[in-house]
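We show some of the complex, not the whole, and keep each chain where it was.
For reference, chains read A and B in written order, and residue numbers begin at 1 within each chain.
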Amino acid sequence: MNEVILIKAFGMIAEKIGGSELEWKNPGTLEALRAKLENEFPDLKAAKFGFAINKKLLQSDAEIPAGAEVALLPPFSGG
Amino acid sequence: MEKERKPKNIFVQGAITPEKIAQSIANHSTKTDIGGHSIFLGQVRADEKPEGKVVAIDYSAYEEMALEKAFEIREAIFAKYPLTCMHIYHSLGEVKVGELCLFVFTSSKHRNAAMDACDKLVERIKAELPVWGKEILDSDGHVWKVNV
């Protein structure tokens, strides 16, 4: 089982991270991932962003499946 | 209208040109059951920010997710309104002030379905598509666009 996840960052979040992709060991849940991200990139503490797992938006905490693609999504501003 | 619909690419590189819009309109002249078209165009504004004046917006997207979501929205709107056609185009990359970044086009037998569907589509596109606008300022800085 692939316990590595692909993290994709967009917009302002990619800017704060200084890149658009990370490969990390799966921290298990979205809340755990958020804590780990904020620890690694303190700028993210003040930033607003949500998650999508395998391209589906998630509004609350959820388990991250093995090998998942997890996206960090700041508020949308298309149009 | 019973044919299967598949996700289409809604993204175009750079600004959407008036010529593309004219071509898209002209393509509908053979569909003689259409009585009304409704079009919405988004244009980049030269907004004044505390940090400077907007000169362009640089759009990026989570493309795969955006296309899936656009397809889902498209299907929901087709199910709700009796439309003949629906087209959505959104820019990626740089679009200068005064240029067009969004083109939404609905057609139906009677005007109300086209107009209501177009309004609803624009609302959902702005709220639900993972697309981001980086507003480039004349001060060489940038701010991230916020949809209100």
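As a working rule, a residue touches a chain if its C-beta (ideal position, glycine included) is under 8 Å from a C-beta of that chain, and two chains touch if they have at least 3 such contacts.
Everything numeric here is computed off the predicted structure, so don't read it as measured data.
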Which formula gives the number of each chain in the whole complex?
A x2, B x2
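Heads up, the rule we're going with is that only the chains that are shown with their structure count from here on.
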Could you please state the distance in Å, as a whole number, between where the Cα atoms of subunit A are centred and where those of subunit B are centred?
27
Quick one: in the complex, what on subunit B touches subunit A?
42, 59-62, 64-65, 68, 90, 101-102, 122, 125-134, 144-147
In the complex, the residues of subunit A that touch subunit B are 8, 10-12, 52, 55, 71, 73-79
